[in-house]
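The other protein chains are all here in position, but one chain of the complex has been omitted.
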Amino acid sequence: MTRWPVSYPLALLIALITAAPIVVLIGLVENPADFLDTRNLDLLVNTLLLMLFTVTGAVIIGVPLAVLTAYVRLPLGKLWLILLAAPLAMPSYIGAFTFYAAFGPGGEIDNLLGISTPSASGLTGATLVMILYTYPFVLLTTRASLLSQDASLINASRTLGLSLPMSLWKIALPRALRGITAGALLSALYTLSDFGTPAFMGLDTFTRVIYVEYNAFGLDQAAMLSLQLLVIVGLILFLESTIGVTLERPGRSLTIWPGRWQVPALLAAVAPIVMLSIVLPLGIFTLWLFREGNAGFELEYAWNSTYVSLLAAAVAVVLALPVAYASIAGRFGRLMDRITYLGFGVPGIVMGTALVYAGLQVPFMYQTLGLLVIAYVLRFLSLAVGSVRSTAEKLDASLTKAARVLGARPSEVFWRVTVPLTFRGMIAGAALVFLEVMRELPATLLLAPTGFETLATYLWRVYEAGYFGRAAIPGLLLVLMSGLGLALMLFGERRAEFGMIEDKKS
Amino acid sequence: MLPGGLLAQESQAKIALSVEELPALEGELTLYLGRGEGGLYENVLDAIQQRNPALELNIRRGPTAALANAIVAESRAGVRRANLFWAVDTGAIGLISNEGLARELPQDLTNQLQANFRYEKWSPITGRIRTLPYNTERLTAADVPDDVMAVPDSGLSIGWAPAYASFQSFVTAMRLLEGEQATGEWLQKMDKVARSYAGELGVVMAVERGEVDMGFANHYYTLRLKAGKPDATVDLAFTNNDAGCLVNASGIVALSEGDLPINFIRYLLTREVQSFLSSEAFEIPLVDGVAPPQGLPDLATIQPPDINLTRLADLRPTLDLMRDVGVL
Partner (left out) sequence: MLQIENLCVDYGPVRVVENLNLTLTEDEILMLVGPTACGKTTILQAVAGLIPIAQGRISLGNWEATPGKSIAPEKRKLGMVFQDFALFPHLTVEQNVAFRLTDMVQADHWLKLLGLDNFRYVKPGTLSGGQKQRVALARTLAHEPSLILLDEPLSNLDAALKDSLRWEIRNALKVAGVPAIWVTHDQEEALSVGDRLGVLNAGVLEQLASPEACFCEPASRFVAGFLGEASFIRGQLKGNHVSTSLGDVPATAVDEATGEVDLLLRPDDLSLAAAVGPGNAKVSWARYEGAYWLYGVALDGGPQLQIRTSHENYFGIGERVGVEVITTHALAAFAIA
């Protein structure tokens, strides 16, 4: 290679910064001699099974929902998208806890309705909860991929006699593979690093060992075990990067008009997911709210959550652009892209502590809002990178060349051609970061300005103390504010959509 | 502010002080508060703040271990943010002390605590006792063994939370009282009959639902559950003079010089605060003259083991033991 692509220096810088907490982790390991403890191998099986089942389930639920929200004209279509994406803002430990409380003999469903349900526990219970709180990763990344596809291939396939479901299966989904795997990857990493859900469901996983070590003040052990987990993360990252892409021009996306009877049928099919992931936890909390009463909540927390999440989403998307483009430009860029994912696979509390060490390198910023936003971006940059990349890599290079020939400098081409055409991916990435920051806990607890409370930290506080009724209002607000944030972003997406229709009208 | 001499005289009294007798708090104070504890610790802190308008109290809440690690990281970077660290866990206090960050407390302060809860570099605030919650539809208190070492052979189904910090402190106490070998055997036998839960709240809920006959948990989970649900089918049983009825404590460490952090701790040891934490949070008061939480018998009748809580910070051998047995 004679010349580096313009995105490389920036991407390298960003990748190095995101790698800082990982370097901190390596520094915290004091005794690398006992790097491998064979006793942990059994746990690895549980961890990998949970990850495998969760990813499979998240794809099985997320992809059809992506098709539904991308292509099908539904009344209040955007509202359904918002509701279906909202579980991403709900901490999964909350879901796991309410599942545990609701189901089974003696659970709230049994108590209230007298319906006996099997109790949610073990691998099945953990998988179910993890699917419900990670499928929106797949939903959002796949939806962005599907929306950037021109409708004519599906139309061609249908007029050639292939049914709509088969056309989507054989023509649309293979081209959305990168979007699907980008979401599946996030779902896998989230599952790998989550502690609360498997703990509640009584499933022994690798993260439990890390938490036990961490809580027993063995930070060095916890760091080392986290690095071991990163070996799996690295393997998954490698596998995901081997999936190829086909180039195509973006165009006006497909619209499917459902028949009159199909609308209620579709909504009925979607309703259980929303019921289980959002209505159930909020319902259980509300029930307890009536039993216990409420106290101590301030609306300011909702505002704090929302603006800091929006801020982090915006910064993450901007920083994701050079990384995503470097990733498309060449092999080295691809490596930098992969580096940004590492942080997402480290259990939150360990990552939170690593971020404290990293943050203390700039003492004047320590525990300021600015550093908190940077910490969020370090943790979740990969969410934005993946979404932007999966839309951007399908872009026809002739478009940027055309702009160059018209006399535009590379930066102008970037802002006037590339960015508008990857806008969908940026929106999807921003949405993912936004929702993930809404539920982020450890970094917020440790790095926010002292006294800065968010919905997630308040939820944790009352949950830790066992005052579950008080979780109802912040829980509801978490869903509401996430909805508002998403609506704001989708408004931006709609504007991009109009642009697309205008130039293809006939 | 009152002169120190006056306070020294006051401290000889066995009955806890009232907030009325304390100096007003002035200035800025940052408290790292381990774990959430919802509105209850908040209520205490709010009340102190309201009595002392000149006090600017900043609170950072987080998991105890995470805050302890952050304090260590801060001190290594030469940054000090916290003046006080209120931990639910004696292990966290051990970590801070080992780093040499805990400040020695004046004797008149530590003397306010009950005699077996006086420590040089930290002050216990409230106690929690290990209990055996049992399902009242399945068992009576008499069915529950009063010797913790006999529990695995009782033929009952048992819920426990081996990953939970309080449980690990309990195993540490057992190690110190019964020795490594007996504890290892106990864990081994338990592993065959016990069902694991993520936390001790989960244990108590499982007992109440009848998933297991009885369990191991700190006392307040049961009392809080019963307060919210008076007809709950769970009650407390206690062992006698062994690790099974260990009284552990939450504690506070002063991290910076000056009177303000010390005087703040004095507020937490007042009659008012202690009785509030007792009646509302079901925590055990550790100063004299304040009644224990409702639903809990007098500590004197239970006969908890006499153990130096600071020694419970020695967690590493406990974890190794638990892991060797295969319960972790």
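Order of writing sets the chain letters: A and B. Residues in each chain are counted from 1.
Simple rule for what comes next: a contact is a pair of C-beta atoms (placed from the backbone, for glycine too) under 8 Å apart; a residue touches a chain by one contact, two chains touch by 3 or more.
In this text the structure is predicted, and so the values were computed from the model without any measurement.
Here the chain not displayed is in touch, across the complete complex, with A. Contact with the chain that does not appear here is found for just one residue of A:Leu10, A:Leu153 or A:Met365, A:Leu153. Here one chain is not drawn; of A:Pro64, A:Gly234 or A:Gly251, the residue touching it is A:Gly251.
Taking the whole complex into account, chain A touches the unshown chain at residues 150, 152-153, 155-164, 167, 171, 174-175, 246-249, 251, 255, 257, 259, 505-506.
Keep in mind that, in the parts below, only the chains that are shown with their structure count from here on.
Rounded to a whole number, the gap between the C-alpha centres of chain A and chain B is 37 angstrom. By the touch criterion stated above, chain A contacts chain B in their complex at residues 39, 100-101, 104-107, 119, 196, 199-200, 202, 204, 208-209, 211-219, 288, 291-292, 295-296, 349, 352-353, 356-357, 360-361, 363, 366-367, 442, 445-446, 450-451, 457, 460-467, 470. Chain B makes touch with chain A in their complex at residues 30, 35-40, 42, 58-70, 73-74, 76-79, 81, 91-92, 94-95, 163, 165, 168, 195-199, 201-202, 205, 208-211, 221, 224-225, 228-229, 315-316, 318-319, 323, 326, 328.
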